[in-house]
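Removed from the display is one protein chain of the complex; every other protein chain stays in position.
Each chain carries a letter (A and B) given by its place in the written order, and its residues are counted from 1.
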Amino acid sequence: MIVYLNGKAYEAFPGEQVLQVALRNNVYIPHLCFHEKTGKAAKCRACVVEIEGMPGLKTSCNVPVTNEMRVTTNSQQVLEAQRLVIDLILSSGQHDCLSCEQNGNCELQDAAYYLGIKKPSFQLYDNDYTIDDSSEFISVDRSRCINCGRCIVGCNQTVVNEVLNWGNRGFDTKIVFDTDLPMGSSTCVQCGECVQLCPVGCIIDKRSIGSGRTWELDKVETICPYCGVGCRLEVHVDRKHDKIVRITGVEDAPTNNGMLCVKGRYGFDFVQSSERITTPLIKENGKFREAGWEEAIGLVASKFNAIKKEFGSDSIVGLASAKVTNEENFVFQKLLRKEVGTNNVDHCARL
Amino acid sequence: MTNDIAGIKKADVILIIGSDTSAAHPVIAARIKQAVREGKSRLIVIDPKKIVMADYAEIYASQRPGSDVAVMNCMMQEILRNGWEDKEYIENRLEGFDEFKAEIMQDKYSPENVEILSGIKAETLRAIAKLFGQAKVASLFYAMGITQHTTGRDNVWTTANLQMICGNLGVDGGGVNPLRGQSNVQGACDMGGLPNVYPGYQAVTVAANQEKFEKAWNCKLDNKVGITITEMIDGAYDGTVKAMYVMGENPFLSDPDQTHVIAAFEKVDFMVVQDMFITETAEYADVILPAAAYAEKCGHFTNTERRVQRINKIIDPPEGVKTDWEIIQLIANAMGSDWNYQCAEDICKEINALTPSYGGITWERVGRYGLQWPCPNEEHPGTPYLHKGKFARGKGLLSPIAFKEPDELPDEEYPLILTTGRVLQQFHTGTMSRKTQGLNNLAGPMVMISVEDAESMGISNSEVVMIATRRGEITAPAFVTKRQRKGVIYIPFHYKESPANRLTNPAIDPIAKIPEYKVCAAKVKKTK
Partner (left out) sequence: MKFYRSHILIGIDDASLAAGVKEIEALLRNELQKNNLSDEINILETGTLGHFGTGVSMLVYPEQVTYVNLKKEDIFEIVEEHFLKGRPLQRLILDRSLTQNYDFNYKRRIVLSNSGVIDPENIDEYLGAGGYEAWEKALTTMKPNELVDEVKASGLKGRGGAGFPAGLKWSFTAPIVADQKYVVVNADEGEPGTFKDRLIMEGDPHKLLEGVMLCAYAIGASKAYIYIRGEYKLCIHRLEIAIAAAREYGILGNNIFGSGFDLDIFIKVGAGAYVCGEETALIESMEGNRGTPRSKPPFPGVAGAWQKPTVVNNVETLANIPAIIKNGAKWFAAHGVDGSTGTKVYTIMGDVNLPGLCEVDMGTSLRTIIQQYAGGMIEGRTFKAALVGGAAGVFLNDTLLDVHMDYNSLREYAAVLGSGAILVMSDTVDMVDMLWSVLRFFRHESCGKCNPCSKGTALLFKLIDGIRKGKGKDSDLEQLIKVSNGMQKTSFCALGQSPCMPIASAINNFRQDFLTRINVK
């Protein structure tokens, strides 16, 4: 079907909401509470538009498209309403971008930029707030919270851990963990789904604070090295310092839909651990000494050959690995079967 | 998994037995919880420990560890007695039903008798059978709670029996779904990292397979089945194994009866360990070869639903570190061969050529979403669920499985059952997860004890206690919880400072060769 956005025709599909059609076609409408995964909430009210034949303004995230629908996203009335909504949000929290982790990756910043709001018109919050730093991996700064509710939907409907919820009412509404416990004392399992869904700098990865602006980081997709679910993740790397800074889940992955667990999201220190060994080691008199590759490989090969010769191929065994690639396991068993001449290959599948 | 992750929400009923899903496979647990929350699926959880998933279950039952065959046979007896089985499916797609039925219908599997065996109330067993048996499509998820028994194979066959008689195999949303515990344990199996098969489960004993690989590799190959990991340790111990090559594994912590493992390591003539770290196992090596991490190389992992997915190189390995395949190639060539792989892609091509189920999973085709094997050719879209229409062997074989007790049962001296497993925040032997301090802060060693047992022994929470079995003893802080079943203690095996596998029984399943980690006799003592 066809939908007109500001007079221009775009293709739309049944079941889509107006906002989805607009975003797919790069027609920006400010929006904060909508996320493809958590769905329409119509809470933030930033995405209001005019729709021909409907009275007043409508939130575009929860109006399903109909054929020939005519939508105006940029009239004076629309922009003024959107500006009020964003202005009220900016006026109600500590939305300074200077040292905010999400600077450059913030949906509130995008909206304010689009609407040309230079500074909040009102001041509705007091400076008296504390950051909840009690959790091992996640930091919560409620002064930046915009009550979009994406974290709550994610916690309850996506990962179904049922920890986050709303507390208080009205202006004092806030996100709470269990019965308003500090995050670290709550039943939170720190899967980080809330971090991934937060559109602003409220719920953030504690361990990556200050370690790189989002636009400075290179992002590469790969597969999680932990359990067998095979979650697809995106590794954020600071190339200048060759350092892994953060890991996020890939939203469109068939295995995990953006979800990760505490290990997959935060347990990446081992890769760049100082305990890594970087040179072959040979044991002499009960102690390891560093050796060159040529020496070490030569020793292994000559030992294998000698043992094979003296005791037969089957006196050599190999343990393949449940943590290396298919390609590497393939050549490992090939080495044992072809070069050593034994089927004594196994790995810890049973353990 | 015979079925795929997307199929979870297509099941009317989901049975989790022997899997602490939210701890070991959190994202699959989330999918199951979603299915329950959205009202798509009803959940049954059978596990000795009241795991988190039990909180989402319509029926939760705690069985005595090791009684799984009895419990499932009982379910099947109830299903057959009430006519809830899929008669058409049994008629058309299965064989061996009569012998199977003769075993199942014996009085020893009646709910009342299995109540005595398993500790699950007869009425609960009936309710489970009814809910499961009457489901249109039911799926079954298990993990090491089913396999790590001396009756591991029996347990697995019983899950298959159950799913077959209910017509849940080869059906979208159904299936027997073992959850694989490591990122590429599926791939390691698929790639022939097993003593009995070449890549793609082509038996080494079949002449045609042998010829195929001999031709491809231009060499002579052995046609007798090799030895398994536990037999390797035994071999090293008794001197028949002279050299061990260990790649990215840590048997020191992962194998049963640690004392025995250490003795074997000390005895073996030559041991090579290839790893990122000097693991507990590597301490015993003669040579340690530094290998690259997952983020430093490319290739493929195959996940629990048989989805082959690309891993990409994110950063360079530290200077002096090589990828595993590079090291293996160096050894092969140093041994006198002439391998010439330039990159992982070259190996992938060989996999495609020699592994029928991976035939179509080429480097170019894998893409961002991966492909699920079997995928025999480049036109094939992959296979979300197995056994559609017919089984690999033609007709599905129902085998009568008799209940057997575990190898070592509690007695007067060792009155408790020890069972081992994982916690959410740690992984396997901890070589990776324990390098992140935050994870260590969240989860350290512990022994989970029921409130009843703790009270009777005067043990309080966090108190360091000693746990002993016939193999050895360790100390760990007690975690006293209502979630634990009376008479059973649970220890995660991740920790070298409290190594659960110093305690476990090395008795193995005679066919699957899997050790009985889930049941052994133990005692707990106060340390002060």
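Structural remarks
In the analysis below, contacts are C-beta pairs under 8 Å (C-beta built on N, C-alpha and C of every residue); 3 or more make two chains touch, one makes a residue touch a chain.
On a predicted model such as this, the values are computed, not experimentally measured, just so you know.
Here is the thing to keep in mind: the chain we left out touches A in the whole complex. For the chain missing from the display, the contacting residue among A:Asn62, A:Gln94, A:Gln157 or A:Gln272 is A:Asn62, taking the whole complex into account. Note that of A:Gln20, A:Asn147, A:Asn161 or A:Thr222, the residue touching the chain absent from this view is A:Asn147. Within the set A:Ile51, A:Val65 or A:Ile89, the residue that contacts the chain not displayed is A:Ile89. Per the touch definition above, the residue from A:Pro14, A:Gly53, A:Gly170 or A:Gly286 contacting the chain not shown is A:Gly170.
Contacts to the hidden chain, counted on chain A, fall at residues 40-46, 48, 56-57, 62, 77, 80-81, 84-85, 88-89, 91-92, 122, 124, 146-147, 166, 168-173.
The rule we apply is simple: only the chains that are shown with their structure count from here on.
Chain B has its Cα centroid 28 Å from the Cα centroid of chain A.
The touching residues of chain A, counted against chain B in their complex, run 136-137, 157-161, 189-191, 207, 220-232, 235, 237, 242, 244, 252-256, 259-263, 266-273, 275-283, 288, 291, 293, 296-305, 307, 310-311, 313-351.
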